[in-house]
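Comments concern the structure below.
Shown here is a partial selection of chains from the complex, left in place.
A and B are the chain letters, set down in written order, and residue numbers restart from 1 in every chain.
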Amino acid sequence: MKTLIKNGTVVNSTGTATADVLIDGETIAAVLAPGSSLLGFDVESNVDTVIDARGKYVIPGGIDAHTHMEMPFGGTNASDTFETGTRAAAWGGTTSIVDFVVQYAGENILDQYHLWHEKAAGNCAIDYGFHQILSDVQDSSLVAMDELLAEGVSSFKLFMAYKGVFLSDDGQITKAMQKAASNGSMIMMHAENGSVIDLLVQQAVAAGNTSPLYHGLTRPWQAEEEATHRAIMLANLTGAPLYVVHVSARQAVDQIAAARDNGQNVFGETCPQYLYLSLEEQLGAQSGEWGAFEGAKWVCSTPLRSRKEGHQHHMWQALRTNDIQMVSTDHCPFCMKGQKDMGLGDFSKIPNGIGSVEHRMDLLYQGVVDKKISLERWVEVTSTTPARMFGMYGKKGVIQPGADGDVVIYDPNGHTSIGLNKTHHMNMDYSAWEGFEIDGHVDTVISRGKVIVDDNRYVGTKGDGKYFKRGLSQYLI
Amino acid sequence: MKTLIKNGTVVNSTGTATADVLIDGETIAAVLAPGSSLLGFDVESNVDTVIDARGKYVIPGGIDAHTHMEMPFGGTNASDTFETGTRAAAWGGTTSIVDFVVQYAGENILDQYHLWHEKAAGNCAIDYGFHQILSDVQDSSLVAMDELLAEGVSSFKLFMAYKGVFLSDDGQITKAMQKAASNGSMIMMHAENGSVIDLLVQQAVAAGNTSPLYHGLTRPWQAEEEATHRAIMLANLTGAPLYVVHVSARQAVDQIAAARDNGQNVFGETCPQYLYLSLEEQLGAQSGEWGAFEGAKWVCSTPLRSRKEGHQHHMWQALRTNDIQMVSTDHCPFCMKGQKDMGLGDFSKIPNGIGSVEHRMDLLYQGVVDKKISLERWVEVTSTTPARMFGMYGKKGVIQPGADGDVVIYDPNGHTSIGLNKTHHMNMDYSAWEGFEIDGHVDTVISRGKVIVDDNRYVGTKGDGKYFKRGLSQYLI
């Protein structure tokens, strides 16, 4: 299968080019000056498919480096399977995900890793890789870090919250960081002070403050700032690279910025919800159907932050200044009925998570329209940096010869209305983004050379997506 | 003329690719998967020249955005003409310069601009653009800013030092910045507090402290930090983008970093001399030939800084962290005999400047070898960012279809010995870099599709280089 995408505006992270892109089989074979010919050779006549992208952006497929497909959590599972979740991702212009293998305390890491392969294999619409969650780091965990690195798992997520479930204490974190510093892998951190949060949650529930709003109020910015600083300092001590997931507090951003100015390999990820949504408007929402429990739709951790405190504004700025390097979704959807409603009467029982894997590319593109980030920065934070950060660059995250044919054709003159009965392919009974309007549209999605979404139709097949082994981070200084 | 560079490692600012590069005429026509064929079409047989770059780096030609060819200064002229200077640049892998049109107080700006065109036209080995120096900003200067923008001069340099020669007072700077904020152009700043420096120089000379070392001691870091902060604050007030030239003090870097974290469009340039050389070792040098006047070889402004104070170490770090965005040379050579020696007995009479245009690419590559910056960062700070910063990207600074065929083939297994009787093509009677050894070598330099340096021979012709109009900065956030 040979495809020529002609006349489009190829966007990469440093700028644009008017160019034709030739995909031969699964791989980009050439990027050519437009005109569909090379030294007199008629390229267009020698391909199977020609896509005219005039007036459109040709971008490397989106990479969502933080998803939780069918993740077991609190007695239920995230509602998107690898099948439904990756298909929704494809609809939204994302051609790769990196999902988290979960090890709960006591479980065998490698067993879990293989289990995750079983879940994903043959089911995915797009390519996928894995991070490994390490809960409660043991000496055996350190051995597993080397073994998994050989399997293409080059990043390990630790938790400073969720005691008894995920939490590693500071000595355990330090041990894992020492290993990462020596084998070159990346430490990812859920940075919230769980000990403090557990206390505040218990006090709130005891005081009868049980609505979803208290989910936010019991996870104050201080808990995030503190843990972020602590993780940075342990990384400073050990020399490990550190990637802080789902940063939502402006004060946490400031800690990351300070460490980076100081020359440390510290990185921050944010998510669309922290750019757009707020404690006041979403967690505190009321509806006829759910009353104050409406806010449960947006219960995730770190929580949505107060707009009055200025976090959202600051987060966009940090995205511009590269104090935050990339945007993932932390996609972890739960339905209101039968899942979120487990927390009626006690916010601490609400499964944590928001579903966004389908909308990340659109939501960030709207930031371009609204002049919050540049066009190049859009590609950088959604594709190029994720690829570099997690050892995929060259195959992913860039349009250049040798790269996988993961390409999205995005129409700046199109329009996308987000909502349950509009665009919604995630397996959820509500949309966290209901009513958002996007001044752009994902026209065509190509995954390793195969068109899987086109003209508002999904034309791919379950199992199109393959596992990819990742190397060490290509983003270190 | 069609040239195929095959099998090389193409390096751009985000990573590398093994790819072939096809240049057709003056322009890059395609970047292809290696193999010299496309869909069965034999590319190699259809070109005039094939260069095998196996094992070598194929990089976009260097861009030196800060040079002063044949600049009149203190009663003499910088010793490199556009002819000799650009040829030396070519030898070193630089295929574009942006030189400064000088307006001294009282001179007509447009006249000067045309005069500089006369000096350069037909003489250059490589392409060139112009920044405009504005001295003593008048209302007519603001008009000229619009006129020059139409001519492709999109950046204007102001001085906070050199009273009566170049200095604009803060109100004048503010006026120019207001104009820049409205027409989108870039303000470049020589950020040293001239008023303080003039006093210290006068006091030093009066006290009989006349050796070149006092050039450094009378331009303390406080004078640079202060002016840098002041320029940033005026930019904050007006909304103008600000580019601080030749940053040498770590405290000035800190000011730039703080402004950037704060979301301002503030940028910093450093030069090889501030990365490698020092007050103690060079300005304070003694020689048999010149005695303590030996230091005159390295009299430039801002001055070389004390190694004991840690500036050089900090500057490399800032280059890694992107607190400093790019590296130019501030190439402004003077011979010791007949020029620098005007300052025998009074350091303040020494013409200010160092010649480095030939060695920038090599000196920075050595930073890659020494693990101070990454390979990608080398390309970014010497070519990609200069192109984006000053509105050349797309044609310059990147290897992609449609770009000018400005390509350098760099051999990481080669070696370069810098020195007067080794490699030295600048018109100077000494080398500021005598004795530096580089673990790499510029093998081939191609300018708009024409090989001009190859196999240690210059094969270009005077006048190969053309003026290019620049657009607005493509690096703003």
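Please note the rule applied: a residue touches a chain if its C-beta (ideal position, glycine included) is under 8 Å from a C-beta of that chain, and two chains touch if they have at least 3 such contacts.
What you see is a predicted model, and the numbers here were worked out from it, not measured in a lab.
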item: Identical protein chains across the whole complex (2 displayed); value: 4
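Following the convention adopted for this analysis, only the chains that are shown with their structure count from here on.
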item: In the complex, subunit A residues that touch subunit B; value: 2, 10, 12-20, 22, 24, 27-34, 38-41, 43, 46-47, 257, 260-261, 263, 317, 320-323, 374, 377, 384, 388, 393-394, 397-398, 400-403, 474, 476-477
